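Shown next, in structure tokens, is the structure this report addresses.
The complex appears here without one of its protein chains, the remainder shown in place.
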Amino acid sequence: MKRRTFLAGTAATALACPAIAQSSKKLTFLSWNIVDQADMFKRWFAAFTAEHPGVEIEWLDKKGPDLPPFYQTQLAAGTPPDVLDLQGGIGIEYAAQGALLDLTPYLTAHPDVKARFNQDYLNNWVWEGKTWLVPFYVAKTLLFYNKPLFQKAGLAGPATSFDELLAHAEKIGAGGTDQTGFLTLNFDWLYWALFKMNGVDLLSPDLKQPVFDTPKLVEVTEKLAKATAGTAINKISWTGRWVEPLGAFASGKVGMLNAHAPAYFFLKGQGAWINQDTLGVAELPGNWSVPTLHGYGISKGTKNPDLAWAFVEFCTARKQAQEMADSRRVLTAYTEVDNALMGHLEKDEPLAHAVLATQLEHTDKLCGNWPLPNDSRIKDAFYPELQNALLGRKDAKSALDEASRKVARELRRA
Amino acid sequence: MTARDRKLLWLRHAALVLISVVMLMPFYWVLKTSLTGENIYAYPPSLWPVKPHLFNYVDVWYLIPFPRYLLNSIIVSLIAVAGNLVLNAIAGYALTLPFPGRRAVVVLLLSCMLIPFQATIIPAYLITARLGLLNSYLGLALPLISTIVCIFIFKSAFEAVPRSLIDAARIDGLNDLRILLRVLLPLSTPAIATNVVLAFIWSWNNFLWPLIITRDPDMQTLPLGLARFLSYMEDTTGALYAFVVMVLAPGLLVFLMAQSSFMRGLTAGATKG
Partner (left out) sequence: MALVACFLAPSLLIFLLYRILPLIWNVVLSFEAWSPLHAATWVGWDNYDEMLHDDDVFWQALWNTLIFMASQPIGVAIALGIALLVNSDLKGAAVYRTIVFLSYPLMTVAVAIIWRWMYNERGGLINFVLRRLGIIHQPIAFLDSFAWALPSTIVANTWQVLGFFMIVLLTGLQNIPPHLYEAARVDGAPAWARLFRITLPMLKPSLFLCAVISILNSFAAFDLVYVMTNGGPGHGTELLITYIYKVGFGQTRFDYAAALTVAQFVLLLALAWLANRASGGNAGALE
């Protein structure tokens, strides 16, 4: 009896084997502007396919503005990439569109995977009670400041309140020709900490109503507009993207910069003056910060969901996350890995250590990260009006009224 | 030549030189920025490159597979140019013949010009996928393989050929294809040259279409390479501008090589009655 079943079993396996060998599964991985890590990815793919024979990985990388048209076209054609790397609010947007696979069942089935991550960062991708992405690499905003400019202006250290921040900016801006006090990045809500520290919220807790059109916000906006009209706040804050703002700070003529940690490596490359004694690192007043995260998601239209999950699990495993952290000097939200990285850096690169340390503190004070299904539309409704007010085209009240009206309309449509 | 004529001639040259300077200035400024060693974000900028160096160009060459992208762009443009010459010439010829509904066809073609590519991305992708041409050279060239402006350029050129020549050829028993090849095209070198230059420029510079339909990094064209470089390595030294120069150089070189016959074709037209 046993021998017969054994033989039957062997025969069955023997018949099945050629079938398995023939069916080669293809996994497409679409990443967001990370082509500099090509070597690392090739190692990962080789390791993964060794563990999963018969699997072929196709790697596509698109830069930020190019990824949406590419992805949407793929969706329309019915051939979405299996695994995606998405930045910022677009993750929730795609989830809300129905493009992504709900990862909650996988995380429940693999609690060890879930426990790897810093839960504050992981919770950024919860929408309607479900988790849609897991962290790939994370960053949040901090305050870089130019110590020599601070000394020249007679300032002891970074500000601890909004008004103090503006006062510092005023002083530094007045301190020399072409000098300005403060600069911030403005994409993906990165400036929101400035408002949050004044107790302003964008939307009601249920995310259905705009609640920002308050006298407090008008006051804050007017202060910022006045500072921008002078030399306290550099205009590039509201009009620049990545290169101009960072370039301006790197030129040594700006007192403070509100940007996320990866800016540090860019600045170091451009500003010869930057070293441990000249670059200060601090949290913004109130310890508020805006996260900008990259996460792995799986397309709902994938033909191999389990395989896609295996790939995501693999990429966020200890070894891979460590490689990513070491190679790019970025945090992965994988707690142990991040702690290990910080351990190295403390000795080898104290300034990088100081910068990255801010990324791990106060993760309970994240703002500007509402899980909105129509994040881009809300941004489009809000930011141009805010920009109008900050650049002096409209007065703050009417600009914010207009923004409130437009945001309400978008929320109604959702 | 009278004194007045000489003065006019000098004025003409002066005006043209001024225009040339204005047209060339942006090129020079970018070239200078790519070579200079100063901090380009510091004011005032210098008019000449300060401590010029070629490191930016070296960076760019090693950062992306420049030769591969260049080759891809060349192949796609060759297909597009060849296709344009054939398709546009025969279509242009057909439009010179009287046939019922000709006006409607002309209006149709003119209307087609008013449809921007950005609005056609998704359907164009789906159609190309159906044809099995995704990620292929032909697929890259296909949407631009015939262009309406160039059809009309051929049409105008053919219509400018004296009727007597065409009638004579017909009496000699030549069929339409022969008339096109033996009589019309040889007398329309400006139109041919214009077709070549325009088809080349439009296919060479196309960015959005290759973005959508290429999957292999090896199939990318040069504009995509520029965009790729722009994204991660966007930096405040001259490297970005070095890249601009390097991407423009092949297109400009090709144009400069072709321009003598292109321009000669135009002046030859001056002797036409």
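The letters A and B name the chains in turn, as written, and every chain counts its residues from 1.
By definition in this document, a residue touches a chain if its C-beta (ideal position, glycine included) is under 8 Å from a C-beta of that chain, and two chains touch if they have at least 3 such contacts.
What you see is a predicted model, and the numbers here were worked out from it, not measured in a lab.
Colleague: Looking at B:50, B:63, B:82 or B:109, which residue reaches the missing chain?
Modeller: B:109
Colleague: For the chain not shown, which residue from A:26, A:110, A:318 or A:393 touches it across the whole complex?
Modeller: Among A:26, A:110, A:318 or A:393, only A:393 touches the chain that is not shown.
Colleague: Can you say which of B:60, B:91 or B:239 touches the chain missing from this structure?
Modeller: Checking each option in B:60, B:91 or B:239, the one touching the absent chain turns out to be B:91.
Colleague: Contacts of chain B with the missing chain: which residues?
Modeller: 9, 12-13, 15-16, 19-20, 23-27, 29-30, 33, 40-45, 86-88, 90-91, 93-95, 97, 99, 103, 105-106, 109-124, 127, 142-143, 145-146, 148-149, 151-153, 155-156, 159-160, 176, 190, 194, 197, 200-201, 204-205, 207, 223, 226-227, 230, 240-241, 244, 247-248, 251-252, 255-256, 259-260, 263, 266-267, 269-270, 272-273
Colleague: Hey, which chain A residues sit against the chain that's not shown?
Modeller: Touching the chain left out of view, chain A contributes residues 68-69, 72, 75-76, 93, 97-99, 235, 238-239, 241, 300-301, 374, 376-377, 380, 384-385, 387-388, 391, 393, 409.
In the analysis below, only the chains that are shown with their structure count from here on.
Colleague: Using mean C-alpha positions as chain centres, tell me how far chain A is from chain B in Å, no decimals.
Modeller: Centre separation, chain A to chain B: 40 Å.
Colleague: Enumerate the contact residues on chain A facing chain B in the complex.
Modeller: Residues 33-36, 58, 60-64, 66, 69-70, 72-73, 76-77, 178, 242-243, 246-248, 250-251, 266, 269-270 of chain A touch chain B in their complex.
Colleague: Quick one: in the complex, what on chain B touches chain A?
Modeller: That would be residues 39, 41-43, 121-122, 125-126, 129, 208, 211-212, 215, 217, 227-228, 230-232, 234-237 of chain B.
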